[in-house]
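Part of the complex only, each chain left as placed.
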Amino acid sequence: MKKIGVLTSGGDAPGMNAAIRAVVRKCIYHNVEVYGIKNGYQGLIEGNIEKMEIGSVGDIIQRGGTKLYSARCEEFKTDAGQNKGIEQLNKFGIEGLVVIGGDGSFRGAQKLTAKGYPCIGVPGTIDNDIPGTDFTIGFDTALNTIIEAIDKIRDTATSHERTYVIEVMGRNAGDLALWAGLADGAESILIPEQPDDFQDVIERLKRGHERGKKHSIIILAEGVGSGIDYGKKIQEATDLETRVTVLGHIQRGGSPTANDRVLASRLGAKAVDLLLAGKAGRMVGIENNKLVDHDIDTILTVEHTIDEEMYQLSKELSI
Amino acid sequence: MKKIGVLTSGGDAPGMNAAIRAVVRKCIYHNVEVYGIKNGYQGLIEGNIEKMEIGSVGDIIQRGGTKLYSARCEEFKTDAGQNKGIEQLNKFGIEGLVVIGGDGSFRGAQKLTAKGYPCIGVPGTIDNDIPGTDFTIGFDTALNTIIEAIDKIRDTATSHERTYVIEVMGRNAGDLALWAGLADGAESILIPEQPDDFQDVIERLKRGHERGKKHSIIILAEGVGSGIDYGKKIQEATDLETRVTVLGHIQRGGSPTANDRVLASRLGAKAVDLLLAGKAGRMVGIENNKLVDHDIDTILTVEHTIDEEMYQLSKELSI
């Protein structure tokens, strides 16, 4: 394989730049040419493709977002769209493709691979909702962004004796909420993977209040529902002053943490290794601190789960 | 004067702890006893009062929130409430009071002073809406919290070509929005002090989009209206993908910036100086980098204004 392409697709995640950098540098290390495709599959269809050099990835390892931009692309879900993409790849002589993104992005990679075009997926999403890897690129950064925000809210919560409901991202996954809740000592953590026992939430709040607790924090995963609605329910049920913060898009940005930079570097480099070894249709991941790879077909059918023991611990520590 | 009291009242602001620390240490420096009153005027009425020592303010200069807690107190707006407060102060032998807070808090100080009980106000609020001081304690920290959040949003905005509307705090004042907009190169800044020319906002967005701009950021002061509503209007008028973030209570917390710590230390110490010099009913402030003090009566009647030149500059730089 003499030419490899790389693109980012779907929602952006901090660390994507570090993954791009690793793909580029690993290729150059192996004397393989490397091409950046801009705006994800949209740019692939349009031939928005440029050769990358070492200098192209200078000073980006620490940047949030993605230097190659990202976009959602309906056309690429069609057979015709995929064929246009392969045409462009052939035109540039690109023989293999690294796709950095989430499950939607992997579906595209799966389709290209099925058409005989070798792709490797790199899991990049803050939601940590991809099976086959313990962590996705961006999760650790988003998590730290969340706890820094909660730390700030806690200052004012303490000053005023209030209940705060904080809605965090994660799509259908509760990982961000669960980890953030444990890391910030939340009273209650509401995630899609666990039934919401409203009565239990209310009793914890009341118990804390009676014990003289100055503030209470409830973390709600967006997959469970609207933080604003939940806050109203809480206020009605407890009569405690309740404020809601929807953290929103600050969770997708920021300079990646060390963990995300290292993970992205390892996964990006591994993706190149797989392509050079003639592999296709695989997703790289990290499991038990070791680099692994799985069939994308399998990944897309497995369901995401949370760590039950951590959820249980969160209950025990928030007495 | 041998005994001085200190309380924080109203919305908390980063730097209030540094101000408390300065009051306590300045008193001790002058061999004056100092008493902390918890939960603002509510605690004053209830006699929730404790003697403070140097150790009471150890390790708090860098903490957000207020160690003395804050609360709103309806009862203190009444004559009876104020008399109860004075009773408590007399009981403890406290001869003067430092009130750290916003305009609501100063009204209480004004009432006490009118009843012959000497108070000095220290302006602590993130909104920067107090006349008689160029900056209030907490403004600089909130401003930096805002721009860090916008920097993060910008990462993801750049990756996806979107318009972001960001609603920031400030009550009826536009200072946080104006400074944040200038500091983050926002396309448009909407503040209560200036008419909102919607057509101009739309045209800037379109112009930027045509020029190939990857993202646009609009800062909206809460005093202007709801960010969520505004985002809808923008999306309808431009057909550009528009997302809204309401920054919420993260803006009130966090470790204070150097500026806020220094300002709080200077103002807190100055308040003690004034009490010891026999002054009453004054608010300390900083104007032109110099410590000043004004009559609280005057402060409460003057209207807050923004820096017109900075607003004009924001227009010129966001072409």
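Each chain carries a letter (A and B) given by its place in the written order, and its residues are counted from 1.
The rule is short, and it goes like this: contacts are C-beta pairs under 8 Å (C-beta built on N, C-alpha and C of every residue); 3 or more make two chains touch, one makes a residue touch a chain.
All values reported here derive from a predicted model rather than from experimental measurement.
A.B. asks: Copy number of the whole complex, given 2 identical chains are placed, is what?
C.D. replies: The number of copies making up the whole complex is 4.
Keep this in mind: only the chains that are shown with their structure count from here on.
A.B. asks: Looking at the complex, which residues from chain A come into contact with chain B?
C.D. replies: Counting only chain A, the residues touching chain B are 8, 11-12, 14, 63-66, 69-71, 145, 149, 151-161, 164, 214, 243-254.
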